[in-house]
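A protein chain is absent from this complex, but the other protein chains hold their places.
Coming up: subunit A.
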Amino acid sequence: MSRMEKFAYGLLVIIAVIAILGIFYSLFGSGDSEERVDLAAKDSQKPVITLVLRETQSDFWQTVTMGAEAAAKEFGLSLVVEAPADSDDISGQQALVTKSLKGKSKALIVAAADDVEMAKTVVSARIPVIAIDTDIEAPSVRTFIGVDNYEAGKKAGEQIAEMMSKQGQVVILSSVKDDRNMELRMRGILDAFKPESFVTVLDNRYCLSGIEACEQVVQSLMNATLVDGIVALDAEAAIGAGRELVRRGEEERVQVVAFESAHEQLEQLQDGVLEATIVQNPFSMGYLGVKHAVEAIDGDQIPRRVEIPSKVIDRENMFWMDNQKLLFPFVK
């Protein structure tokens, strides 16, 4: 037998082996294709991504979920959404994250209630971790998707300074303390005030137990001194401040710039109690979280920070086409 023949026979043998393997493979493959008919079975074959939120009740987090679900549908994933019962339940959220890290999730998306504690939990994660809303300083965290709260704070500061004609006394009001995002917003506001020498920051006030508490804080504050402007760092603070101003009948005089877009805030905005509010885009946050999680699973390079621009909403633009959808994400 010549060398060429040997080679050719070898080739034929290889082809035969490949053919056999192909047939075997297709035999197993055909088993799969039968299962494919079963949609539930197909769902279970999709890669799983877990989204751990701070809570699931508010419009904000529901919109995040909606965005994440839209992306999951687009990229063919199975999305598991988890959240502790209470948005401040740090250990409860940590437990959920630990559980999903042990499970079959291919990636984890976390909106941390406490970034420092969460960093300890995800430090040993083997799957890509993506932080949304609140950044987490841990090496396993591949990217952060959210608003630059410092920048948002600056915007708010500039807004209120403008509205007060760059002079007057401002109160910064927040319903939570020691929250990373709130701190960043605060710093942004303060930095925005620096060039405005006639704007005086009266105090940083925390109303730690809801809208009524905030109302009372504002009430006692306004009883004591003249307040020209209020920056409310979150919805509860804004609503509380708004209610108090309406009660006092001082909604025209006192300028209020807030964050977030709760229902009552929007009513206040339309009625002129609030002058402006800085809003995020939670739908995009959820969508991009899942999108980048998919890219991380595929081993693509993803940026460490993905910023979603915040938007200043006022009475004029709140019913514009695009803002309507942003402020009112749900068709009820």
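Going forward, a residue touches a chain if its C-beta (ideal position, glycine included) is under 8 Å from a C-beta of that chain, and two chains touch if they have at least 3 such contacts; residues count from 1.
In this text, contacts and distances are computed from a predicted model.
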Chain left out of the displayed complex - its UniProt protein name, from "Peptidoglycan-associated lipoprotein", "RNA polymerase sigma factor", "histidine kinase" or "Electron transfer flavoprotein subunit beta/FixA family protein": "histidine kinase"
Candidate in contact with the missing chain, chosen from A:61, A:193 or A:283: A:283
Hidden-chain contact residue, picked from the options A:95, A:266 or A:297: A:266
Subunit A residues that touch the omitted chain in the full complex: 1-2, 4-5, 8-9, 12, 15-16, 18-20, 22-23, 26, 29, 33, 67, 70, 73-74, 76, 263, 266-267, 270-272, 281, 283-284, 287-288, 308-309, 319, 321-322, 324-329, 331-332
